[in-house]
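Take this structure first; my questions come after.
Now for subunit A:
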Amino acid sequence: MSFTFFLKRAAFAALALAALMTSAFFLVRLTGDPVNLYLPVDASDAAREAMRVRLGLDRSLPWQFLDWAGDMLSLDFGTSLWHNRPAMDVVLEALPNTLALGAIALTLAFVAAVIIGSIAAVNAGGWIDRAVNVLSQAAASVPDFWLGLMGVLLFAVTLRILPTSGFGGPIYWVLPVACLFARPFGTLVQIVRGSMIEALNATFVRTARAKGARSGRVTFVHALRNALLPAVTVTGDLAAQFAGGGGVVEVVFGFPGIGKLLIDGILKRDFAIVQASIFAVAVVIFFINILVDMLYASIDPRVRVE
Partner candidate 1 sequence: MTSTSADVLPARERRSRRILWFVRALTGDPMAVAATIWLLIVALAILADASSLLGENRISLKARNLPPFDFGQSWTLWLGADALGRPLLVRLIQAASTTIGIALVTVLTSLIGGTLLGVIAGYFGGIIGNLVMRICDIILGFPTLLVALFGLYLFGPSVGNLIIVLAVTRMPAYIRVARAETLEVRERLFVDAARVFGGGPVWILRNHILPSVAPTMLTLASVNLAMVMLFESGLSYLGLGIQPPSVSWGLMVAQGQGYLSSAWWLGFFPGLAVMLTTMSFNLLANWFRIVNDPSQHWRLVSRRR
Partner candidate 2 sequence: MIEPLLKVQNLSRHFGSASAPVRAVDDVSFEIANGETLGLVGESGCGKTSLVRTLLKLGPATSGSALLDGVDITTASGRRLHELRRKMQVVFQDPYQSLNPRMRVDRLISEPWALHPGVVPKGSWREETVKLLESVGLRAEHADRYPSEFSGGQRQRLGIARALALNPTLLVCDEPVSALDVSVQAQVINLLAGLRRERNLAMLFVAHDLAVVRHVSDRVMVMYLGKIIETGPKQSIFNAAAHPYTQALMSAVPTPDPRRRAQRKRIVLQGDLPSPANPPSGCRFRTRCWKATSICAEQEPALTARTAARGLLTACHHADSEIANEIPRLERT
């Protein structure tokens, strides 16, 4: 991918980001005023008004917007009401956790799905295929939060081999990763299996057989690379979703990631946090998309034409 192409995309993404942030600005403000949440119920009206003035919420929305836009341009995302700290600091603490969690779960899911999906496709119609099909459908259909709760019940509360929740060493990652793994895994197996079956029936695979290639070579050299594209696309989409946080799963496990931060931010009307998170997530998604495109081009030369 050429540099100018990258710049063009970046410019386009910046425009989209501006639109996104603007809509986010108005949307969060429409969710209501944080003042009541941040003052004791017994606080006086004067105190409430004072806080509104302090936060600039007394001014008309267009003025607030201009102010905010100015801050944004100087990359000032404001101070978190709840954390009493610069919002971007808080976001940047949470983001790596989420990214690590998503990356681990997705990588595992992708690798496992490619292997298992390929095996199923090679044995299409056989009992292995059917077993894989049922298993992956189940994995694709399981609500992640429920899986999390049941995992806690079984492994933490009953068997006591894993911690219930929290954040720390590798052992704390097992259950959250497992929960986030399930659905991508199920979906990807289905996709790999489908595109592998298609690839295995493609004429070029028949060519490879006619050339005398044995089944391992046919499957993993000729068919797989062609079958990978849809899986990469879906993984990219999933990665973009995960960048927004493992949402519910993070809540279940009290995992300090961006998803939990966002949900808390909205519950607590912490505008700065919400906006900073959206910004950070959008930037991450931009890079994920670039990465996916690069992967795409390296897998399929037909995509290289800009």
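Selection rule, in plain terms: all candidates are chains of the complex that A comes from, given by their letters.
Note that in this section contacts are C-beta pairs under 8 Å (C-beta built on N, C-alpha and C of every residue); 3 or more make two chains touch, one makes a residue touch a chain; residues count from 1.
Model, not experiment: these values are computed from the prediction.
*Asks:* Which touches subunit A in this complex, 1 or 2?
*Replies:* For subunit A, the touching partner among the candidates is 1.
*Asks:* Report the residues of subunit A in contact with candidate 1 in the complex, numbered from low to high.
*Replies:* Within the complex, subunit A touches candidate 1 at residues 16-17, 19-20, 23-24, 27-28, 30-32, 124-125, 130, 133-134, 137-138, 140-147, 149-150, 152-153, 157, 190, 197, 201, 241, 243-245, 247-248, 251, 259, 262-263, 266, 278, 281-282, 285.
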